[in-house]
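Here the complex is missing one protein chain, while the rest keep their positions.
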Amino acid sequence: MALEEFAFLIPVLPALAFVITFFFGKKLPSGGAIVPIAAIAASFVISFMITLGLLANPEEVVSQSVSWFAVLNLGVLIDPLAAVMLSMVTFVSLLIHIYAVGYMSHDPAKSRYFAETALFTAAMLSLILSDNILQLFVSWELVGLCSYLLIGFWFEKPSAASAAKKAFLTTRIGDVMFLTGIIVLTADLLKLAGGFTEGVYLLRFDEIFGYIPQLSALQANVFGFEVSHLTIITLLFFGGAVGKSGQFPLHVWLPDAMEGPTTVSALIHAATMVTAGVYLVARTFPMFIAAPDSLMVVAYFGGFTALFAGTMGIVMNDLKRVLAFSTISQLGYMMLGLGLGAAIGLEAVGVSLFHLINHAFFKALLFLCAGSVIHAVGTQDMRELGGVGKVMPITAATMAVAALALAGFGIPGTSIGTSGFFSKDAIIESAFLFGEHTHNWVPYLFSIAAALLTSIYIFRLIFMTFTGKPRSSYGGHESPAVMTIPLGILALFALVFGGLTQTGFMNFLEETFTNSFVSVDIGSLAEIGGNELVHAAGHEPLFILWLPLIVALAGLGIAFALYYLRAVDLGALASMKNPVYKLLYKRYYQHEIYTEFFSIGVVYGVVAFLAQVVDVVVDSIVEAVGIVTVAASEELRKIQTGVVQTYATVVIAGVSLLIILVKLIMEVL
Amino acid sequence: MQINRPAALAVSLLFLFVVVLGTFGTSWNTVSELPANPADQSNIEGIGMLIFTQYVVPFEVLSIVLLASLIGAIYMAKGEGDK
Partner (left out) sequence: MIPLSFYLGLAALLFSIGLYGVMTHKSGIRLIMCIELMLNSANLNLVAFSSYTDTLNGQVFALFSIALAAAEAAIGFAIFMAIYRMHDRINLDELNLLRW
């Protein structure tokens, strides 16, 4: 098909838009917003058409590669996994851009904003459709850079500048692990492939997947444990994903990332940056499943993050911070879903990506609604809000839809339900299946407890913001149509997308690893990794099917009682005297541990000590070298008299002696 | 800083020694006999032909160099303004 030839345009168009907007945006109307919007719309059309083509014929993936250095390549790979991500990213990004026209209309630097978001989108698209791990890493770093620029968009605010720095440095920890993983992988592959071969692209995914059994057989000794190289590589990759996707313990940057414009938060949390980590694990899933223990690590980290972030989400008073912790929690779900691949195989990719896509819709919606509220009211502290629903009915309605989707409301056994219901319940049911199969119930407990917390914090947000009486005097008006129309579209998707696509989607994604580009036998890979797969989905006990809904309803009830009816005196509960509240409100003292103890105490202390050493030892060496050099050159420069006649004499004498010398040598020889 | 005379003399003689040794030590590939009659061996015409055929471009370039050096010399020698 002709359109697939132009797949490379998907990231190139937004990148061009970045260049145009960056240089000429100030001269164009509304900061040149039309350029990125048009470019991303074109990318969306291309992505969507290719996705439709793939849906009809999932075997025929789009794959183009050009050589780049000896064994590396640049390329485009659009398989089902990439196709759904591309469509989602371009679609959500498009809506966010349109919304931003209204949201950023008063900002003087809006052309810079649109240029940076265009680059951000371009980097993410390039990350998704790269067909080799190195190109993915390059785009990955570009995404990190853009997130830094965008979080620090209002860099004149110290908190924004510091949040940007924090996001950059925290994700850097993960990026270094990711890069280390790539280096280990490259070294191993070069060893296994016996050096460079013309026309073979070593780091392309099909090549990597082909070497999985051999990689798994390589053993290394780490701290006295015999571990497979594959486990090391996948865990390092997962380290990168932890940083990017805000998993515990590198999640600290994500709540602070709220310092940017709300549209940026929506872009980062829904469509682009944070999903990159989940995408990475999904993309290299065959490696994870073949590596012993890696998937268990993924599952535990994911489950723990889901629960951990949920507990903090309950006590936050900042509208956007609640959503930030919610994002971390939902990303934990996605990681958990991938980790459960240890039991359910490839289905895990489908389950997890399904949640990712649905989450993108309702989380973008939540952020844009929050942005709408902040735009109209001018504060994001929920204690000062209340009763906003009367002023902004459209925003309130769409946000309620998003909350229902996030909490996962729907009727089990039917196809009636919000999109979050289908995807999150699929993860929880997978966790149950996993527990039944391996008698390891930890992931299930994590996921069901997190579901309760999710419901509580999101309805707390809804009740505190939109119902009751205003707790401070604020003006306010419904947002303009350019902002509410994207809200409506996203609300529609948050409501019905899951129900419409629930069966087709997962089957589609399972084609990711069996097609014309790459074909792996997941069963045998799972055996290498010591994972036993089960194929018994669908007949869980009725109670298990209904439990997520019951839990969600319980959460709604608790939030209703506490924050709508005010049945309990919150003042006593939510005060600093309550140790649990204080612990949660201080976010488990992460700031104290990470910044004040680790950064300032340990790192700064070590650096200060090293600086002393440098001052005393290294400086004296350097100074000695300097003194000797100066003294020597003081004497040596007298050779350069500056008199031409001296030079002429020396040159002539030298030439004459040289000729004699050569002559003598030739005589001797 | 001036080179003292004995050193300069020594270097010059060394150079002369090397070059003379070189010229007398080399068997030059020359014509066996110079033209016998000196009266009719004018080569002015031949040189003129060469200059205006084979070496016409260097000749023109040289004329420009001379002109430039002439202008430069006049400029520098003339000194300040209308003295």
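A and B label the chains in the order they appear, each numbered from 1.
Keep in mind that, in the parts below, contacts are C-beta pairs under 8 Å (C-beta built on N, C-alpha and C of every residue); 3 or more make two chains touch, one makes a residue touch a chain.
The shown structure was predicted, so the numbers you read here are calculated from the model rather than taken from an experiment.
In the full complex, subunit B makes contact with the omitted chain through residues 2-3, 5, 8-9, 11-13, 15-16, 19-20, 23-24, 26, 28-31, 33-34, 43, 46-47, 50-51, 55, 58-59, 62, 65-66, 69-70, 72-77, 79.
Counting the whole complex, the residues of subunit A in touch with the unshown chain are 637-638, 640-643, 645, 648-649, 652.
Here is the rule we use: only the chains that are shown with their structure count from here on.
Centroids built from CA atoms put subunit B at 77 Å from subunit A.
Of all the residues in subunit A, the ones that touch subunit B in their complex are 641, 643, 645-646, 649, 652-653, 655-657, 659-660.
Residues of subunit B that touch subunit A in their complex: 1-3, 7-8, 11-12, 14-15, 17-18, 22.
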